[in-house]
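See structure below.
The complex is shown incomplete by one protein chain, all other protein chains being positioned as in the whole.
Letters A and B mark the chains in the order given here, with residues in each chain numbered from 1 onward.
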Amino acid sequence: MNRIRRYIRMITIFTKRGGYVRANYLKRIGYFKKQGEHCYFQPWNFGTDPYLISFGNNVHVASNVTFINHDITSLMFRYTDNNHTYKERRGEIIIGDNVFIGTNTTILYDVTIGNNVIIGAGSLVCKDIPSNVIVAGNPCRVIGDYNTYKEKITGKNLT
Amino acid sequence: MNRIRRYIRMITIFTKRGGYVRANYLKRIGYFKKQGEHCYFQPWNFGTDPYLISFGNNVHVASNVTFINHDITSLMFRYTDNNHTYKERRGEIIIGDNVFIGTNTTILYDVTIGNNVIIGAGSLVCKDIPSNVIVAGNPCRVIGDYNTYKEKITGKNLT
Partner (left out) sequence: MNRIRRYIRMITIFTKRGGYVRANYLKRIGYFKKQGEHCYFQPWNFGTDPYLISFGNNVHVASNVTFINHDITSLMFRYTDNNHTYKERRGEIIIGDNVFIGTNTTILYDVTIGNNVIIGAGSLVCKDIPSNVIVAGNPCRVIGDYNTYKEKITGKNLT
């Protein structure tokens, strides 16, 4: 029953076309633990535990990003060992303000991402990311500075 | 015709919801070369050559894992060279007992994975993996010890 409800929810999210429209819908229904202003979400599948994901303001998420908020290795350990319990592990993903997450990125739980962060396409995020950096790779590493990149792509001064 | 049959099969696998239900169904129809007890499969697409994949007991596979049992570079080589033949390469993927394969992992052919192995999310597995390890990354490398992790997440002693 819960699974069917989850699928119906996912299909509804899928029908909200456009990253800002989708994010506004998800904010209105309170889909995540926390969601700031001006978010843009291309994915429609945020995994089984969206209540463990927090987004700050101005977070842009490109398509096919995977959020993993739990770990089912416990199911495997239980079968091999009847003498102990193994708890299903769950953890939060906390994302700051002004964060861009590139296509095909995978983010694991117990991870905090700072403010002003760009995560390159195809990254694997398994550790905290500090503020004001660009990261990429699997596992992801700091490869640049957020503000340097921002200045580089400035079109012109409007003032 | 074979292609249509393959699609119908994939849709049928898709309708088997829940990792244990799906794995039991695949075991019953003999989908793989070999499949042990107590497996859990979230993927419904195991590629074109499931008859080249062997699973031991207690193998848990998370969503969106890709199994690649063949290589079509031969199609490309044939076009550039009329003087030789190029065979389509195929190879087995052999997985031991008590193995967990994380989301978004890609596994290439001619690979043997030992017993008691955890493969982290987003990994690329292109070489054999020994027993009793945790691997992750692209290409994947040993990053930890299976038993250490198992002890770490033990809830309590039941005896």
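In this text, contacts are C-beta pairs under 8 Å (C-beta built on N, C-alpha and C of every residue); 3 or more make two chains touch, one makes a residue touch a chain.
Not measured: the values here are computed from a predicted model.
Novice: Pick from A:A62, A:L108 or A:C126: which residue touches the chain that isn't shown?
Specialist: A:A62
Novice: Using the document's contact rule, name the residues of chain A that touch the chain not shown here.
Specialist: Output for chain A: 17-18, 38, 40, 58, 60, 62, 64, 98-100, 102-104, 118, 120-122, 124, 136-138, 149-150, 153-159.
Novice: So that we can see where the missing chain sits, which residues of chain B does it touch?
Specialist: Contact residues on chain B toward the absent chain are 3, 66, 68, 72-77, 79-87, 89, 106, 108, 124, 126, 138-139.
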